[in-house]
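The complex appears here minus one protein chain, its other protein chains still in place.
Moving on, here comes chain A:
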Amino acid sequence: MKAYLSVFKMRLNNGLQYRAAALAGIGTQFFFGFIFIMIFEAFYAHTVTPPEMTLSEVITYTWLKQAFLAFVVLWLRDNELFQLITSGNIAYELCRPSGLYGLWYAKLLAQRISSALLRCFPILIVTLFLPEPYRLKLPPDFPSLLLFLAVLIAGLLMLVAISMLIYISVFVTMSPAGSLLLFSVFGEFFAGLVIPVPLMPEWMQKIVYVLPFHWTADFPFRVFTGNIGIEEASTGLLIQLIWLAALVAIGYFTMKKALSRIVVQGG
């Protein structure tokens, strides 16, 4: 356990040193945040029947998405790991007396947390004081806020487990491009990162709710806005944990299988 913790700490420290990247990231996220919100504003101005989410909820949802981008997107990747696999440097990782899955999981988790830590606070603070209608609205009550934090973390753990599958697939394909594209395009749409799930047509919502992706983004953000009540959120947390266990188990076994067929050539 200590090994995982230390990999986590090391990656966290490593990630926290990229200040310029964080600043640039914050700028970009504000820019896209405003664009998304303006699109939704236009959409809401011309709607006939009121959608299942209010505009103010959608705005808060968007800012949360921008603030916690590192927790919810699948395109955030650790090129080091891809290089380890394709270049064969994984040979060293295999000489360590600990499971590769755990080490990589810790690494990826730390990367996301370090990236989010640098970015989320400035965005959250600024958006709390923006003029209406662009302001971030706090959750309706304190329990919702606590519950939001719990489901956000559970969602993050799920997302890392999903992204582990991308890395594992590289053992077979030897190139991260394909799986990364596939996972990020579909995964992000189904997670509600393009439009919140309640705004999707009903038949599509049915598909979305079967897949695990919406638990990582749409669900926590809607718990924050109060669109999902406390009771529903608590059962949701339970379902998240079941998904998490399943995803980790799948990742763990496919990785074990991939490692037994591994070929490290040259040198």
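Here, a residue touches a chain if its C-beta (ideal position, glycine included) is under 8 Å from a C-beta of that chain, and two chains touch if they have at least 3 such contacts; residues count from 1.
Definition applied: contacts and distances are computed from a predicted model.
Chemist: Considering only the chain that is not displayed, what protein name does its UniProt record carry among "ABC transporter ATP-binding protein", "N-methylhydantoinase B", "Ion-translocating oxidoreductase complex subunit D" or "Formate hydrogenlyase subunit 4"?
Modeler: "ABC transporter ATP-binding protein"
Chemist: Among A:Ile39, A:Leu94, A:Leu211 or A:Leu238, single out the residue that touches the unshown chain.
Modeler: Residue touching the chain left out of view: A:Leu94.
Chemist: Of A:Asn14, A:Thr54, A:Ser234 or A:Thr254, which one is in contact with the hidden chain?
Modeler: Of the listed residues, the one touching the omitted chain is A:Asn14.
Chemist: Extract the touching residues of chain A with respect to the undisplayed chain.
Modeler: Touching the missing chain: residues 2-3, 5-7, 10, 13-14, 17, 87-89, 91-92, 94-99, 103, 260-267.
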